[in-house]
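Note that one protein chain of the assembly has been removed; the remaining protein chains are unaltered in position.
Moving on to subunit A:
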């Protein structure tokens, strides 16, 4: 007979939840209405936000966790998972989101950091966390703190995919290089990456991260999403790219289709037709503030 003991919040159910999102698109939404559009378009989850990154950039000020009322409204509107963001290091915002039973917490550089030295101890929570990373060391530090999913950071709110590419190539390239090292070289590699030795060893042996790797920050078109998938992402976060575009309904569905069929150029071409204006992009050089540098 099986034992009746039931365990919640295990790393297997946290990282397993991210496995279920693979091959999918997670969309930033700021209202119940937008959440419904995202679900209808085939999003695998929505990220509940007060303001999308492009507006955070434009309006400035301190960016914080969304109003719990807004989050509850979005949870009531859709049946797909609802994620929400907390400031880096703000463990009480995370406690609040756990109490609201959001399905995933993004400890995000898009919001204004609350702690300039430490991230949240994510092992202390039953709700799983996703964190951004610009390179392998940063990804492994976050996993060491208990993150059950990683996303490459890119540069949020720009509609410019160049930083997403840079970060994804950095992470996957560093994983490939680790896999070529001898066992005696791994401690030195751990030191260089500033990452836990056991995780460095695991990555060297398995040739991948121990959790799902999504991409984010600047994805605005179906071709952007498909390129990130071909570069090795397990799935895509789209922030401002959808609801800052001319025709969000069409663009959302098109990005989902291109992500599913990312190896099929004809399907990507079909998905890219007649989408109207993409969000107005910004080149990274002209930015007053780079969000990707937030994270320690």
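We take it that a contact is a pair of C-beta atoms (placed from the backbone, for glycine too) under 8 Å apart; a residue touches a chain by one contact, two chains touch by 3 or more; residues count from 1.
The rule we apply is simple: contacts and distances are computed from a predicted model.
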Undepicted complex member, UniProt protein name, chosen from "Pyridoxal 5'-phosphate synthase subunit PdxT", "Thiamine biosynthesis protein ThiS", "ABC transporter permease" or "Protocatechuate 4,5-dioxygenase subunit beta": "Pyridoxal 5'-phosphate synthase subunit PdxT"
Omitted-chain contact residue, chosen from A:2, A:62 or A:117: A:2
Listed residues A:22, A:177, A:191 or A:290, member touching the removed chain: A:22
Candidate in contact with the missing chain, chosen from A:53, A:89, A:113 or A:128: A:128
Contact footprint on subunit A, counting only the chain that is left out: 1-10, 12-13, 16-17, 19-24, 39, 42-45, 79-81, 98, 101-104, 126-128, 256-257, 260-261
